[in-house]
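With one protein chain removed, the remaining protein chains of the complex are shown where they sit.
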Amino acid sequence: MGRMKFLCDVERCIDCSGCVVACKEGNQIPVGVNRRRVITINQGKPGEKSISVACMHCADAPCIAVCPVDAIYQRDDGIVLVSKETCIGCGYCFMACPFGAPQFPSGQVFGARGAMDKCTFCAGGPEENFSEKERKLYGQNRIAEGKVPLCAAMCATKSLLAGDADIVADVYRERVFKRGSGSNAWGWDKAYKKK
Amino acid sequence: MAQRKIRISPDQGTKTESITLNPKVARRSFLKLSAATAALTGVAMTTRMTAKAATPAAVKEAYPDSTMIRSICTHCAVGCGINAEVQNGVWVRQEVAQDHPVSRGGYCCKGASAIDMVTSEKRLKTPMKRVNGKWQKITWDQAMDEIATKLNSIRDKDGPDALHLNGSAKVSTEMAYLQRKFAAFWGSNNVDHQARI
Amino acid sequence: MTNSLNDMRHAKSLIFIGSNAAEAHPVSMQHILHAKEVNNAPIIVVDPRYTKLAAKADEFVRIRPGTDCIFIMGLINEVIQKGYQDKEFIRTRVAGYPAMAEVAAKYTPEEVENVTGIPAAQTIKVAKILAMNRPTSLTWCMGGTQHSIGSSITRAFCILQLVLGNMGKSGGGTNIFRGHDNVQGATDMCVLSHTLPGYYGLSDGSWKHWCRVWDVDYDYIKGRFKEKKWMNAKGFTLSRWYEGVLQEEKIEQYTPIKAMIQWGCGSNSNSQYNRVVKAYNKLDLFVIVDPFPTMAAATCTTDNVYILPCSSQYETSGSVTSTSRQIQWRYKIVEPVNGCRDDYTIMKDLVDRLGFADQFYKNIKEVPEDITREINRGTLTIGYNGQTPERIKKHMDNWHTFDIETLQARGGPCDGDYFGMPWPCWTEEHPGTPILYDISKPVAEGGLPFRNRFGLEHKYIQSGRTEDLLAAKGVYNPGSEVKGGYPEFKDVVPGTNWKTDLSQKTIKEAIKRGMAPFGNARARCVVWNFPDQIPIHREPLHSPRPDLIQKYPTYEDKPNHYRVFTRFKSEQNPDLAAKFPFVLTTGRMVEHMGAGAETRSNKYLSELKSEMYAEINPVAGNNLGLRDGEMIWIESPEGGKVKVKAFFTERVDEKTIFMPFHFGGVLMGESLAGNYPAGHAPYIVGEPANVCTNYGYDIVTQIQATKDGLCKVSRA
Partner (left out) sequence: MNYYYKVIMKRILIPACIAATGMVAAMVYAGTDPVIVTPIGAGTGTSSFIQMNDAFTGDWQQYGQTFTNLQAGLFDQLFLVILTLIPAVFLLHYILIGAKHFDHEGEDVYFFSSTTRLIHWVAAVSFSLLVVTGLMIIFGKLLGGGTLIMGGRIVHIASALVFAVAAVFMFLIWLKDMLPMPYDIAWLFIMGGYLSKKKKPIPAGKFNAGQKMWFWLATVGGLVMAYTGWYLYTFQVTTDQLRILAIIHNFLGAAMIAMFLVHLYMSMFAIKGALTSMITGYKPREEVEILHSRYKI
């Protein structure tokens, strides 16, 4: 059983924002919504580290637990998706998320938040695969095409890994082994430890 | 003009497995990504990106009848490969050039939005001329006629060295060559490009 | 680059000087980090700024801008003092080494510390790291070249690699990362005012060679010039063409510049940009050819300005040469959009109307393939002759067959070729040369000795013996007929040499005999045709260390430097540093490119980095009473000033201000957003940093010195 996961290799991330723009351009996301972001700590000092983060598609996703309308659901391959037509934009998922993944474009009335938008692992949404509606609401459905999410595929230094958890872990383990040192994968304890 | 259309068939994976679907998404049957990872191993940096359809019926192309055309990113000199998915003469999607030997599908933020060079709303649409401090749209013929007339009169009056041509490192090698050749045929060495700075 | 990006995977150590690959060439980091992870290669970053690349480095060396030469010469000295130098390599393949070593001996680690600010211990440490981890890949970019002694600095880099014996080796080499996507190709085609395509120069022989290639009469071309002497005279350059318009400095040309065509060139990458703007408004005719309106369009207040919307490179086809000298083909993805026209069409339209189309397009019927063929025919010096359009396309179609480690095709239609046939690619069967000056391979398989560029006249005293420039006995590519140095090939076809024999028989003959057409020689440490024959340090024109000017003075003023008087000594004023206490340096950021016309017209990139800023150290900022995020004025000694946001960061040290140079659309505090054609102003505008970059040009190349100027800062 495949289980999709993200992993950002902190040692390799160079803060080029390739993943961010790949996601935005590929899924035609409005300006202001960041499904994926890169942050840098200790900028300009020794110990500067960057990391790219989006929805981690957690095993026991807090967002699903707090959603008052059950708009968020998890597929069997672990991908957490939101139904934009069910979402009411309350923002609880944002408060529950350890990664700051849920994003809210401005809605029509009072500028209140519209339906939540977040990383789909490039797996579209609950609409029919490749339908115009799916593309408009959620962007590409690359998983249905058998392709890797854009951010990971376009990562300049192959820092961001995405895909079957076992393979991602293998690749990362191999890297850490080659380096002779290294730390754990960032975010994995929070996102995936419960299963 | 050269326009070769290339079709690239995706790598076929070896592993395939059917999966039980979440009741919520039961009506969709999607692919099992046996190794859907853009991960590169630390040793070989090879890409394992294999996928196989669960059932042939489930696979419907995102952009039917599209063709894949290869190009090279126009930003920096690394020369990252670009796979452009074109449907009915429209560039619909920038695909990942995972098998390009230098970039291995990698892009920085500029390269990841290469398609924007073509789709940007800010692209100029017609030749323009400044008249009384205002930009005025003119036709190509008018623009080229006026420019050529003025160039010729400057050449006659002041000589060929009264023109300076700033060429470009953003054009193709062929075009760069034409720019240098143009200066030679025009009769001046006043030609230069960004490599100077 | 002598090697390729992929070859950097084999480096055992990497040193970057004035290069921020993580921001300027992010994808190259894939290979650089591979070397770091797999080979445990230490990465040394020498930069005034703690860049994003430095964040990945093992050793960060903070250097004062403009002192690269003395640091490298100090390293060379340290290498020699400790006996780390590759004695065999120097004996057999390097010329002028003793004279160079004598000069380097002056640059002790302590002197280096005094001038550059790098602790002596660190210089010693870096020398040891480089010596212990060979081969070293050395990379520089504009941080190494944009100085008044840029040409000396780059030569120092090369000499360091020669002394360490890192040239012609996998994992070694001098790997200069070029900036724009086709800056290598355009440079090879010499859109340059001092040479004809293929670096032939401007001599009569060169003109005659190219007239043969173009199939036109030499006299016809001569007739196109005002007088013959202008054919051989270097023209104005991109960095100082505006002096030809303004005439504020003495120009050496019979007429001022009256007309300007700016084709795919964002203007705000020019230093002294406010003076460039002045020149724009003095022109009788100004034509801008670009897909996006550049800042040049917005700065003009006069009429007689035309904008021609050309298509992007994705809407046309042609070859492009990457920094690894690989030639790749861009297929046309879509037809030009929105009524734009591609470059070739615009050129054709123009040439037709100017009335020399029949001569100009004599051999060009199919565009662009026939142009490629003409390039193949004429550009013999650097081996552009094997890369026929058919072969380039074949490589593109089969790029998946190339091995990532060696870049050589394994099987398939391109079997044995190196990706993109890195030049020199001597014949249509030649696989390309992946590593320059590599004598471990036969010439026919991509090997190459050093070029015998300067004949046999010059002699050196080497190890007590007098030697010419040819390589020592025993240094040759496998299969070479001559087992040692040999001069270049000529008179295979009588009256021609390998560079001018259009039948290419000379080249083929050389390859057949296992030899390089350009001979087998030594690399020079002494360049007798440069003002400084051996690289020495000279203080920047605007030096923040007045006490050093006496000891390291700059050059004498140079009249007729690319047709314009250029100040050196008269510009170097020791009193300046008191009034302008900060060193101003500029650089790239990853989100934008060049002058930014393209990237600032991209909504996603504009969103990522939407404001112009100046990096200032918190200590310096607090001493000036500034707050982070406050607007400040930065002023140059020439009177250029920009109003930008202060960004407090420890990336820069307390004496340095850094600005990215991609912004435009605002000039000295005034927004020009309204001057763009309606609806085509970029999403974001900002002050161009180059309004503030100082006067100063390289003595040889006239590259502008944007990295080591002075400035002062005040609250806006």
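Each chain gets a letter, A, B and C, in the order it is written, and its residues are counted from 1.
What we mean here is this: contacts are C-beta pairs under 8 Å (C-beta built on N, C-alpha and C of every residue); 3 or more make two chains touch, one makes a residue touch a chain.
Remember, it's a predicted structure, so these values are computed and weren't measured experimentally.
Participant: Which chains here touch the chain that is missing from view?
Facilitator: Looking at the entire complex, the absent chain's contacts are A.
Participant: Among A:6, A:99 or A:121, which one touches the chain that has been omitted from the display?
Facilitator: Per the contact definition at the top, the residue touching the missing chain is A:99.
Participant: What residues on subunit A make contact with the chain left out of this view?
Facilitator: Counting only subunit A, the missing chain is touched by 10, 39-43, 45-47, 49, 51, 53, 60, 62, 65-71, 85-92, 94-100, 104, 109-110, 112-113, 115, 182-184, 186-187, 190.
Everything below uses one rule, namely that only the chains that are shown with their structure count from here on.
Participant: Have a look at which chains touch which and call the overall pattern line, ring, star, complete or other.
Facilitator: Its topology is that of a complete graph.
Participant: If we define chain centres by averaging CA atoms, which chain lands farthest from subunit A? Would you check?
Facilitator: C
Participant: With respect to inter-chain C-beta contacts, which pair, A-B or A-C, contains the greater number?
Facilitator: A-B
Participant: How many angstrom between the C-alpha centroids of subunit C and subunit B?
Facilitator: 24
Participant: Show the residues in subunit C shared as contacts by 2 or more other chains, in ascending order.
Facilitator: 26-27, 30, 37-38, 590-591, 603-605, 608
Participant: Touching at least two other chains at once: which residues of subunit B meet that condition?
Facilitator: As it turns out, subunit B has residues touching two or more other chains at 40, 42-43, 45, 104, 106-111, 113, 116.
Participant: Looking at the complex, which residues from subunit C come into contact with subunit A?
Facilitator: Spelled out, the residues of subunit C in touch with subunit A are 22-23, 26-27, 29-30, 33, 37-38, 40, 50, 52-56, 60, 590-591, 603-605, 607-608, 649-652.
Participant: Note which residues of subunit A are touching subunit B in the complex, please.
Facilitator: 1-2, 4, 16-22, 24-26, 73-77, 81, 123, 126, 128-130, 140-148, 150, 152-158, 160-164, 167-168, 171-172, 174-175, 177-179
Participant: Quick check on the complex: what are the subunit A residues that touch subunit C?
Facilitator: Residue positions touching the partner: 11-12, 14-18, 20-21, 24-25, 31-32, 43-46, 48-50, 156-158, 175, 178-180.
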